[in-house]
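One protein chain omitted, others in place.
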Amino acid sequence: MTVLAQVPTGSGQPPPTPPAARSGRHRLLPYLLLLPGAAWLLIFFGVPLLQLAAASLYDPSGSLSTGYAMTWAFGNYPDVLQAYWPQFLRSFGYAGVALVLALLLGYPLAYAIAQKAGRWKNLLLVCVVAPMFTSFLVRTLAWKTILSDNGALVGVLRDVHLLAPDGRLLATPFAVVLGLTYNFLPFLVLPLYASLERLDHRLLEAASDLYASPVQAFRRVTLPLSMPGLVAGTLLFFIPASGDYINAELLGTPNEYMIGNVIDSAFLVRLDYPQGAALSFLLMAAILAVVFGYLRRAGTEEVL
Amino acid sequence: MTRETPAGDLRLANLTKRFGIFTAVDDLSLTVPQGSFFALLGASGCGKTTTLRMIAGLEEPTSGQVLLGDRDIARLRPYKRPVNTVFQSYALFPHLNIFENVAFGLRRRGIRSVDDEVLRMLSLVQLDGYGNRRPAQLSGGQQQRVALARALINQPQVLLLDEPLGALDLKLRRQMQIELKRIQTEVGITFVHVTHDQEEAMTMADTVAVMNAGRIEQLGAPADIYEFPATAFVANFLGQSNLLAGEAAGTAGGEVAVTAHDARFSVPAGRARADRGPVHLGVRPEKLQLVGSADQVPAGQQHVTGVVTDASYVGVSTQYLLRTGWGTELSVFTANSGAVAQVPVGSEAVAYWDPRHAFLLPRDAADSDRTAPVVDEPVGASS
Partner (left out) sequence: MRVSRWLADRWVMIVALLVLGYLALPILVVAGLSFNRPSSRLSYDFNEFTLDNWRQPCATSDMCDAVVRSVQIGFIATVVATVLGTLMAFALVRHRFRGRSGVNVLIFLPMATPELVMGTSLLALFVSAGVPLGFWTIVIAHVMFCVSFVVVTVKARLAGMDRRLEEAAMDLYASEWQTFRRITLPLVLPGIVAAALLAFSLSFDDFIITNFNAGTTVTFPMYVWGAAQRGIPPQVNVIGTAMFAIALLLVGLSSLRGRRARRADLLAGPAPAHPARRSS
């Protein structure tokens, strides 16, 4: 009982906290924990969005030096749409094509790592993440070397006549789409892998036992069960890809410019804030529309 | 309180716990004498784990008291109570080795030299030499014993066990039951054991409380509860019973006369929990004997006639279903002692019993016969 003697069993104890006081403190605690982070997000993410909305309605004839007047200039929106609809279409077109390519490349990769890799699983996963260890811009610039007119790739393609003798890879839509696919592929593969990893291999055996061909087993079992990862991966790929302008800038020409390039120059070169803000808002609205439309169809609400 | 409470008794007084509109524990009062092995038995969701968590301090009662001796600990934080818990699925700290897991409680109370105590505890649960391992490297039975050592080392006044054997397979569970009982006798602290396994409760506990829907249905020694259940629920939760719906006509000459399905039976007054109005006449299956015809029934015994519809040979016994004239199927277990011949399915047979083995329970007027099917294992016994 020597040990027991150290347990406070005596009556000289402070009175136990009344339950009301304790739960009162507990009710306040989550808000205290949330306060700094939530405030940061509200002030530097929420408020700026409102500021951006306001800026998109400024009088377009103002300038940064003279100041802008709030004139509720809703006309900014039709104006920028009329001026830049090709870049808008191109953004979603390139991002869409890159997404299809990424799905064709990423699904087999995620499946192989999750189900076929055995003890090499972790190594292969590192290989997927590894490109992100190097700077995004440096990697994209490397494609400039790979696709260069004097490079081995172009040389081979010209020799086998897949490319005309003066044909190029760099500075074409192909190069931009390739760059987008490359840069955002890991974002698609990782959530997909997480879904496929949970897939019990015996389910496929059960499907084949129940007369499903491999193709049917994939369509009826694997694909539906990997849906959450597929939806999350698709969004994580599509959102940054459609807003990207680095690939178009480094691997393309002004003919391949996406909406991001226009916004970038509106804010940093032409200093036309109302126009840039209106374009930003349109981009956000378009992406949200695509995302929610897609989520609705895919039927997965809580993916991220 | 008229009764003097010894210093170490654990008493629950009018303990109630509500979650929203759901009442998990309903005005529960009971006393667990110091040094006893007490089992709270009930199906999942009956409130037994909530009761345990309130004793441990992991749940705060809506109302009522948890008294240890004469001190109310119901509102103390868990670490202020001389009570320790062996958790369901053990909750061993995965990042600490076995030694540190066992030493955890001592260290939290600022005790520096823990080595001797920890090694003594590991040896008590027969895990000498395992100190450097991580919980994940141990089998289920070993983890269970670490959890036990980790709680016991603190020499609590009360040790709470929350389905501690649920995750073990049948054979290991039997071994651990014996071992737990041995350790409890050795260290002599109060054990409160929550389980849904009636056999486990009966094997280990001195006192069993059968819980149902947040209330205690019956409390007593295992044999007393089994031989003379207080309610139809207990009669069929703890083992099986054949309960025949009947009408009691009051006590006369130390006997209660019962009419059931147009037949007359009697039960000693001491085995009747009701002697008038709608009753259940209960007999355990193993208290029934099977013979071929009514004239083979010994004098003083009571009987019903029927047809054998099923016979399951289970080794130590044969379990029969006997369909009575009014359609109810009674369970009859006969020991395979070699003294009686097997009764073939389809043959007519008579089941008889000694009235001193029957019991009478009050019955809702709407309730009819209640019998448990032969194949039905007690809840949890095979899981």
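A and B label the chains in the order they appear, each numbered from 1.
We take it that a residue touches a chain if its C-beta (ideal position, glycine included) is under 8 Å from a C-beta of that chain, and two chains touch if they have at least 3 such contacts.
As the structure is a prediction and not an experimental result, all values here were calculated from the model.
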Chains in view that touch the one left out, judged over the entire complex: A, B
Answer key for B:Arg133, B:Arg215, B:Arg271 or B:Arg323 versus the chain not shown reads B:Arg133
Check each of B:Ser36, B:Asn84 or B:Gln319 against the chain that is not shown and name the one that touches it. B:Asn84
Given the contact definition stated above, which residue among A:Pro60, A:Gly229 or A:Gly276 touches the chain not shown here? A:Gly276
Full-complex contact with the absent chain, from A:Leu99, A:Leu180 or A:Ile287: A:Ile287
In the full complex, chain B touches the hidden chain through residues 56-58, 77-79, 83-85, 87-89, 91-95, 97, 104-105, 108-109, 126, 128-134, 137-139, 141-142, 150-151, 154, 175, 179
Under the stated touch rule, tell me which residues of chain A contact the chain that is not displayed. 7, 26-27, 29-31, 33-34, 36-38, 40-42, 44-49, 51-52, 54-55, 64, 105-106, 108-109, 111-113, 116-117, 122, 124, 126-128, 130-146, 148, 150-151, 182, 185-186, 235, 239-240, 242-243, 245-246, 250, 260, 263-264, 267-268, 273, 276-277, 280-281, 283-284, 287-288, 291, 304
